[in-house]
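What you see is the complex with one protein chain gone and the rest in place.
== chain A ==
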Amino acid sequence: MSTTMLAGREIHVDGEGFLTEYDEWDESLALELATQIGVEMTPEHWDVIRFLRSDFAQTGQTATTRRVQAVGGVPVKQQFALFPKKPGKKMSYIAGLPKPAGCV
């Protein structure tokens, strides 16, 4: 297990840098995580991140891009615009959640 310093605190992460203790996350940390990967948070970004957090709380799984569209109401095209190239991984990283496990 590793820890890393972000937003002035110590957080637990896996080898890649994804949070492993999901309760250590809050929105100020999300801002910092976003900055780390060059994403500037806007209200549209927050919509996605807050949906991922609430969906994870209910299902115990990180929503895929498909689910973010179908249930979260954010079209896939917009997800690619907000989190370029690798939306699934980038969204989950900023939300402090594991990478989506589903194939679709």
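Rule of thumb we're sticking to: a residue touches a chain if its C-beta (ideal position, glycine included) is under 8 Å from a C-beta of that chain, and two chains touch if they have at least 3 such contacts; residues count from 1.
One rule holds in what follows: contacts and distances are computed from a predicted model.
UniProt records the chain missing from this view under the protein name "DsrE/DsrF/DrsH-like family protein", selected from "RagB/SusD family nutrient uptake outer membrane protein", "DsrE/DsrF/DrsH-like family protein", "3-ketoacyl-ACP reductase" or "Purine catabolism regulatory protein". If you put the hidden chain back, the residue from A:6, A:48 or A:82 that touches it is A:6. Residues 1-6, 10, 12-13, 15-18, 36-38, 64-67, 69-70, 75-77, 80, 84-90, 93, 102-104 of chain A touch the missing chain (whole complex, contact as defined above).
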